[in-house]
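To start, the structure under review is shown below, and the notes come after it.
Every protein chain except one is present and positioned as in the full complex.
Presenting subunit A:
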């Protein structure tokens, strides 16, 4: 949980954050400015998350990435200057990240997550991981969980994307708008008016770790019934995660044809394995999964950025526990898995 400090905002902070303080209040802004955030994977999605989190006015952001800037990153990674291809993605993003908001302390870390101890991750109040394999995500999630630190992860493949959240045991306040008809004075124009006012309630949300959400038993009747009204996005994510595990990379734009064939084969296997309805996972969902499209990174990065703000400020209900963006239908939805 983020500790607030009692130091008042400076005039400069009040001025710069005016429009958001008017939305989420001063208390939220104070919590934000005390929060330490780690962002893992500074490709297109990581850059979007970093931008949103830095603009919101947190205390510090660490950009962690051991990979080099690639040609394909130029479609979505706006923090890295395009002439820095071949250099470390976190390091080359530092200058522009700092320029977004000089009031935030921003650092870069170039080690692989596999070479960092659990204690590295738990230094932060919240971790956002992108571009990792399932087992890496689960390891960091569990480390955070053991220290009661919040964990988010997500990825974008082409136009498709997801987010997962484990806020452990999360307390938050929620503003609920209520309406009340009110008698007015003898104004001839306004006999009665509906007055809206809001009350703040305290709530609590319990989360499950990533491994639970990813190991759902689809043979159970209650999960089967979800399929009927469901969206195939969860399975698209599973297929793409399997691809990453099996080939140790994401689908490659340069091998568009071969990789699409592999993905469709993996789709067919999954359909068989889980006895999913035929035609449930349409081909179109697996055909635009190359690189990162800027529009999709902005969408998923926007959702994850907002979840960081909600988690840190403990205001408004955070998503529990998975969000999917299905680009074929242009729908974005939240579902709870693994509970």
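Here, a contact is a pair of C-beta atoms (placed from the backbone, for glycine too) under 8 Å apart; a residue touches a chain by one contact, two chains touch by 3 or more; residues count from 1.
The criterion applied here is as follows: contacts and distances are computed from a predicted model.
Missing chain, UniProt protein name, picked from "Dynactin subunit 4", "Thioredoxin, mitochondrial", "SUMO-activating enzyme subunit" or "tRNA (adenine(58)-N(1))-methyltransferase non-catalytic subunit TRM6": "SUMO-activating enzyme subunit".
Touch with the chain that is not drawn comes from one residue among A:51, A:89 or A:267, which is A:51. Touch with the chain omitted from the figure is made, among A:18, A:87 or A:105, by A:18.
The omitted chain makes contact with just one of the residues A:111, A:203, A:220 or A:256: A:256. For subunit A, the residues in touch with the chain missing from this view are 8-9, 14-23, 26, 44, 48, 51-52, 55-57, 71-72, 74-78, 81-82, 99-102, 158-159, 184-189, 252-256, 287-288, 290-291, 293-299, 301-303, 305-306, 309, 316-317, 319, 323, 325, 327, 329-335.
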